[in-house]
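Beneath this line is the structure, given in structure tokens, with notes to follow.
Note that one protein chain is taken out, while the other chains of the complex remain in position.
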């Protein structure tokens, strides 16, 4: 039997495969299709203090081996989240990470405080990287000082796992990652989506109402992997890899490069069982390579 | 008859389609396949002062709808370029832009000075964005001051067209573009390749010897287009769009978004006639939409 | 309701016209459980091009043989690839998805425009043994866009075909013919309208129904990434009891009471 467990901070995940925020709803949407309890964990849709209805449609468009979204952090707000969604998690036998965002540092803190009081999640993923909001999001994650300050503020409110989710749309992601690590983050997850755009040449209109959106899916994998490589080379806290992961082989590329876990996003849309298949494929790889423990391959890249 | 000509600075291009640096050699490699004189122009492989043998292999690997290269600016150096390649251009009835790079500002200047003395190119594309060299390249293009200084230095040496080629691997490409425009560039071309990586999970080695390389091809198109949109919205000098352009429709997306011309790169590898087909397809589009002049569609994006 | 995501065999794929195809897949579970108005998300190949599944309304089922059928038109890359698949091959099919048409009346008016007819065919077929009065308006540009005319004639009390060029049935837009029938009093007031077609048609039908005080439900289209409520991409604005909000076409729809829809553009 191979050992798939990974530990981040004090939290043990039964395997290194989580679902990515905003691509698995609140966790209960497709429970008749896949057994959430087989997952390493789920990251919820990003929660803000007040409900957000999100951006006007069209919100999504397909691109070559990818898609652009402009959801705009549509979510039910922390109050309804606590009332309607959190109770479901009591029956989950998997790790639940709540994704959190806001427009100001205070906003982020209010959500975390509320959650700390009301529910017992395993940790928070602090989304400072959404490209689809006018304030907060990517504007925090592109700035070293802001990233540091949000991290510090949230850190003071909780002893639970604090994961900071970074944007790849920056000159030096390791610079931001370093600041966030110094400020007390337990872990860094990357990448969020890339700023992208598509035009309908017949109507000459952008295919997304808000003109630009976030590019995700297989097309971004090589860039995401390079970002993970950069951060793993320069920063000492654990990294969760995200970006285009659709197969066990994709996940293994990230683990070998240094990520201790991965999140699966867009793949779940076109293949709802992708997260579960990925776990199986990692297991097969370890078995056929006679590796007992998944942690043995983390960062095992041969750089000759 | 539709009018495909575009003017950048004082130079008239017979149509808005050029070949991208490093993807069309020195311009004579496949002249038995496509008529270079049908092109708007060619941009040569990047020339450095001294010859460079480039990076160790493997230098290329395929990814989903894209490829990673780590050529490392292999080139014959400016002296041999002037002797062996430049004479060919005298028989070309198309615009020839010489791509130039160096490790220091002096390096860039030495190449331009040499070319100014020896040949009469239509202009220079200053490559401050190559991700595959240890010095110069992307390290210049990621820094506002360096970008400004290189531009200023080159500007002083020539009255020919100065195009500055930018890297997308930055937080704010319009910030760099603005600095470069202020420093006297005639035009900005973007994007160069994205830093990317791929791992062979069986050998656990990077698929590129130097670990990271430059991602190009259809997969990067939506990000490149968003960068062009950003720069066109904020900077006043002409922009040449580059990134994943493989069809007339792709080229039109860039033109509508605001680029006054495009460069075709990776597409030429899998479809050597792509640049010529793209010109035909633009022509057809203009015809069927009753547009007389290609410049009418430049920046015609409907942002309602 | 249970959802299934299975690799299903293609039982048959036949072309109905130059660009319209009839596809039957083997899925006993979906075949047994789906109801009119629901749809499937079909992965047209195993590639990343196209990346996303494509939504198709269920057209008919043969529960005894475990077959689910769709009718689709080739409009782009995904439907082109789907049209080239062959019987015996396998497709990933997710379903049944979405909310069904809800019948509250004895008199049903079904209005299908172009490739919007499949869910209404399913509805007519599904309730044919229930002794309701079903009038089916079926419009297309030309007679080459009209399919399953005979079957429809059999299962509906009345079938009114309209074509824009008059090559079959009444000449004109389906909406014009519908209005004319309303004005001449052919349709009785207590009927309920169910429609599916191009957005312009759906919008027009909805406003006609409002004018004539007819209850109506409409099946909407939207670009979809997931079909299951995960992505929040497929929203439509609705206004209900003064409250304006976005609803998911995939989960809260695709069938909506048409008087709550805020038609944009």
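Lettered A, B and C in written order, each chain numbered from 1.
To be clear about the criterion, contacts are C-beta pairs under 8 Å (C-beta built on N, C-alpha and C of every residue); 3 or more make two chains touch, one makes a residue touch a chain.
The model shown is predicted, which means the values in this text are computed figures rather than measured ones.
Asker: What shown chains come into contact with the chain that's not displayed?
Answerer: Even though it is not drawn, that chain still touches A, B, C.
Asker: Quick one: which of B:11, B:74 or B:291 touches the chain that's been left out?
Answerer: Hidden-chain contact among the options goes to B:74.
Asker: Among B:59, B:110, B:155 or B:227, single out the residue that touches the unshown chain.
Answerer: B:59
Asker: Considering the complete complex, identify which of B:29, B:84 or B:106 is in touch with the unshown chain.
Answerer: Spelled out, the listed residue whose C-beta touches the missing chain is B:29.
Asker: Among C:47, C:165 or C:183, which residue is in contact with the omitted chain in the full complex?
Answerer: Touches the omitted chain: C:47.
Asker: Touching the absent chain: which residues on subunit B qualify?
Answerer: Within subunit B, the residues that touch the unshown chain are 22-25, 29-30, 32-33, 45, 53-54, 56-62, 64-67, 69, 71, 74, 217-219, 246, 266, 268-273.
Asker: Could you pull out which residues of subunit C are in touch with the chain that's been left out?
Answerer: 47-49
Asker: Given the full complex, what residues of subunit A touch the hidden partner chain?
Answerer: 64-65
Quick note on the criterion: only the chains that are shown with their structure count from here on.
Asker: Looking only at C-beta pairs in contact, point me to the busier pair out of A-C and B-C.
Answerer: It is A-C, judged by the count of C-beta pairs in contact.
Asker: Kindly work out which chain lies most centrally, taking the average of its C-alpha atoms as its position.
Answerer: Ranked by how close its C-alpha centre lies to the overall one, first comes A.
Asker: Using mean CA coordinates as chain centres, what's the gap between subunit A and subunit B in Å?
Answerer: The computed centroid separation for subunit A versus subunit B comes out at 34 Å.
Asker: Measure off the straight-line distance from the CA centroid of subunit A to the CA centroid of subunit C, and report it in whole Å.
Answerer: 36
Asker: Give, as an integer number of Å, the spacing between the C-alpha centres of subunit C and subunit B.
Answerer: 48
Asker: Give me the residues of subunit C that touch two or more other chains.
Answerer: Residues 48-49 of subunit C touch two or more partner chains.
Asker: In subunit B, which residues are in touch with two or more of the other chains?
Answerer: Expected reply: 64-65.
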